[in-house]
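Up next, subunit A:
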Amino acid sequence: MKKSSAIILVAFMVLFTILAGCSPKVEETKTNTNTAASSDSGDSSSKEPFNIGLAISMSGGTALFGEGVKRGVDLAVKEFNDAGGYEGQNANLVLYDDEAKPEKSVEIVQKLISQDNIVALVGPANSGNAMAHIQFTQEAKIPEVVPVATGTQITQEFKDADKNYIFRVAPLDGVQVSAILKELIDKQGLTKLGVIHDTEGYGQGGREDIVKQMKENYNMEPTVISAFDPKELNLEPSIREMNNAGVEAVIFYGLAPQSAKLLEARFNEGLDAPIYATWATGDPTVLNLVGDLVKGDLFFVQSFTIDQNDVAKKFHEKVMDTYGEDVFPIATAQGYDSAKLILDAITKVGLDSEKIRDQIESFTDFEGVTAIKSEPFTKDNHEAFGIDEVFIATYNDDLQIVAAE
Partner candidate 1 sequence: MLQVQNLSVSYGQASALHKVSMEVNEGEIVAVIGPNGAGKTTLLKAITGLQKAKEGTILYKGNEISGTPAHKILGYGLSHVPQGRQVFGDQSVEDNLILGAFSIKKEKQKIQELIEREYERFPRLKERRSQHAGTLSGGEQQMLAVSRALMSDPDLVILDEPSMGLSPIFVKQIFDTLLELKKSGKTVMVVEQLAMAALAISDRAYVLQVGEVKLHGESRDLLRDNSLVKTYLGSK
Partner candidate 2 sequence: MIKAKWWIYQIGIPLVLLYAFPWFFNNAHTIHVAQTFLITYIVIVGLNLLVGLSNQLSLGHVGFYAIGAYASAILTMKVGLNFFASILISALIAAVFGAIVALLSLRAKGPYLAMVTIAFGELVSIIANRWVDVTGGPAGIKTSVPSLFGFELGPIQYMWFIGLLAIIFTAGATNIFRGRFGRTFTAFGNSEVASEVLGINVRKWKILAFSVSAFLAGVGGGLFAFQNQFISSTTFELNLSIMFLIAVIIGGSGTKIGPIIGTVVIIGLPQFLHNFVDYHLMIFGGILLIALILLPDGIVGALTKLSFFKKFSSKKVNTELGILHDDREATIDLPDGISGKLLELQNISMHFGGLKAIDDVEIEVLGGTVHGIIGPNGSGKSTTVNVLSGVYMPSGGNLLWKGKNITKYAPHGIAQEGITRTFQNLQLFEDMSVLQNVMVGFHRHFKTGFLKNLLYLGQVSNEERYYAQKAYDLLRIVGLEERAYEKASDLPYGEQRLVEIARGLALKPDLLILDEPAAGASPKEIEKIMDVIQRLKNAGLSIILVEHHMDIVMNICDYITVLDFGKKICEGTPETIQNDPRVIEAYLGGEEVNQLVAGTKFVG
């Protein structure tokens, strides 16, 4: 009948023996599994498909992004397989829902890496989720292309590493903010700017970028900042704050549903200043929700419009043919390009994840449907869209998105 405290002490000693003495020789991640697939790819008679991962939110606040991206990726995979795959090996898309939660994202990304043996990953819609899991893709040496999340930090996290495995085909916050500030301050010479943002990662990240860039580049501060809960039903108080502060322009950082609420609130309350928003406001959801309230004094950053060129137009038609609707053209297009980057690289270099990464970084002849360049990335730049690939857009009288004058 010895005291159980003694047992607990023993337990602790066991811990330390384990830690200090016989550390097991187990790998944290099975990075080698893919090499096997690629090494015998030449003489493989069994045409086992290889896996591409998609870890994105299919439920929760950013579910529509997930849906849009999924369709784009599906199309890219289908095209790839229809064209014969990689030496007869088809690509198989493995999709898991991250429920817009970072811990879930980590879980499914690890599952994709270690159980589904994916060769590459198309990443999340939420920046927080990306921040939570990119260390695992980086460590496992799995290239990840982020199709939607715009948090500036995502591609910067491993920029000093030997090889950065994280790429992005989406207009990052920093670039969008620069574009808006350039327009408002450099071009129009405004000084009293108000900010309205949501309290999700999206809005809060955007707010930080705005404040930082205004401070660093123009030595200015926003006149007034109004935050709102994305579940909030009524944005009139924010509009009133803007009016009371007498701002000359409003920068809006929020997703489509909130953009729609903002426009309704503007309609109800009246707003003296024009609204400048991010690319999310170009989401067709906004138009669906508020119709012609999008007209007039609403501007937003875009990297893709369905009629910006023939490729885009054709892609849009293909989406319409396949799904009967284009729920979120930009997300679908960016998702398509993200997957296409990976699949084109596979066509060129095979199924070795590291080689795929190197190929993505060194494309010179890439053809995407967004504004992506033929040489999208360099070693130091893992952003497909720079300030030159984005533009300020607005709605014309026919409720089509066009470049602003």
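Keep this in mind: a residue touches a chain if its C-beta (ideal position, glycine included) is under 8 Å from a C-beta of that chain, and two chains touch if they have at least 3 such contacts; residues count from 1.
For anyone wondering why these and not others, all candidates are chains of the complex that A comes from, given by their letters.
Given the structure is predicted, the values throughout are model-derived calculations rather than measurements.
Engineer: Consider subunit A on its own, then decide which of 1 or 2 touches it in this complex.
Structural biologist: 2
Engineer: Considering the complex alone, what residue numbers of subunit A touch candidate 2?
Structural biologist: 1-5, 7-8, 11-12, 14-15, 18-20, 23-24, 26-30, 58-59, 95-97, 100-103, 106-108, 110-111, 113-115, 126-128, 131-133, 135-136, 140, 151, 153, 199-201, 204-205, 208, 227
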